[in-house]
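Below you'll find the structure, written out as structure tokens, and then a few comments.
Omission of a single protein chain aside, the complex is shown with its protein chains in their original locations.
So, chain A:
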Amino acid sequence: KRFYSLKVAPKVASSPTAAKVKLSPESQDLEITKLPNGLVIASLENFSPTSRIGVFIKTGSRYETTSNLGTAHLLRLASNLTTKGASSFRITRGIEAVGGSLSVHATREKMAYSVECLRDYVDTVMEYLLNVTTASEFRRWEVADLQPKLKVDKAIALQNPQVGVLENLHAAAYKNALANPLYCPDYRVGKITSEQLHHFVQNNFTSSRMALVGIGIDHSTLKQVAEQFLNIRSGVGAPGAKAVYRGGEIRKQTGDSLVHAAIVTEGAVTGSTEANAFSVLQYVLGAGPLVKRGTSVTSKLTQGVAKAVSQPFDVSAFNVNYSDSGLFGIYTISQAANAGEVIKAALNQIKAVAQGGVTDADVKTAKNQLKANYLMSVETSQGLLNEIGSESLVSGTHTSPSAAAQKIDSVATGDVVNAAKKFISGKKSMAATGDLGNTPFLDEL
């Protein structure tokens, strides 16, 4: 009889002192310094083979006035124009030659120029990055050649209907500053001059409004670079206007069979305790599907609206925070025929929460979702860079992920209910796009 199966495999003696292979030294802590001229430098040495460096500036479309709308958009596209130290051709080729990349990301309140490359070539790309942010020449003919790109950029962005609705929402909700569109208005394409770009940079790219952040680079190098090269413009530059919330509505009638609508009130300021409450409320109500093609069981909004209509729809809570204001509300996508029902059902859900219809379990679930979302967003080096940069700009400090998670945990159910009450009682703003025959006006809600 062959008892092969009974033949026990020879035991491999595993040595209890087997050498562990270390892939790379453990990441150091984040170091953050604030120079006397106001520039904040933050770096995280994680010994990764690539480095990512970003220059964050507290500027954006909110710092435009009606006479120079669209400047921030063109500036966003102008990152590869000739600078004092390198021609446009050289910037492109130089960065490509080392396998790096330069990108610009801008919101209404901040602009971030970031480069990433292999560690060995950090000096090269850093030189280009500093050139682009501090010494751009905005040559007249290059700026003129760039203007058609504004149209293309805007057209690509507006393919996504959400972008158009959110632009309208901000224009409806605010009187100034935050009402400025992120994308250049059509009448300004071709009219933005090199002087306006220069002016915008002179007034906004000042040391006290900038932060230099690096991941995968050591702090002393970054500090040296900052002291030598980013010390050009001091002062606070032109102060932005304080955003004034007005609460209006903008409706755009198109032939679309899907109606996109957003209804908000003034929300919380970045970093305030209220902001955390609103974020938790956002997840209590439902902030987007967590399981693809799932039924969003934990989303109060989705469940509430599903009872009211049978046709496909999408609804989620909308929450955004700025340095002196915020917006909180709902965003719905519905069939044109029952847009009204969807919106009313969604608003009723928030009313239910405001009247105390939320359990501690709901709040705990929401907190977990919020924490998970936040922590997952800082797992990539891009997300982490963005997070460090944004926080450096706002407060010059860095909150560790565990501290942030704690802050989220400290939100009480009562705070969530209060946030919902604030929404119900606040002055509303609305933006809607699509076939709006059945979409109610603000005063009908």
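Observations on the structure shown:
Just so it is clear, a contact is a pair of C-beta atoms (placed from the backbone, for glycine too) under 8 Å apart; a residue touches a chain by one contact, two chains touch by 3 or more; residues count from 1.
The working rule: contacts and distances are computed from a predicted model.
Of the candidates "Superoxide dismutase", "COMM domain-containing protein", "Cytochrome b-c1 complex subunit 7" or "CCT-beta", the chain left out of this view carries the UniProt protein name "Cytochrome b-c1 complex subunit 7". From the set A:Thr50, A:Ser87 or A:Asn418, the residue in touch with the chain omitted from the display is A:Ser87, counting the whole complex.
Although one chain is not shown, part of chain A still touches it, namely residues 87, 89-90, 93, 139-141.
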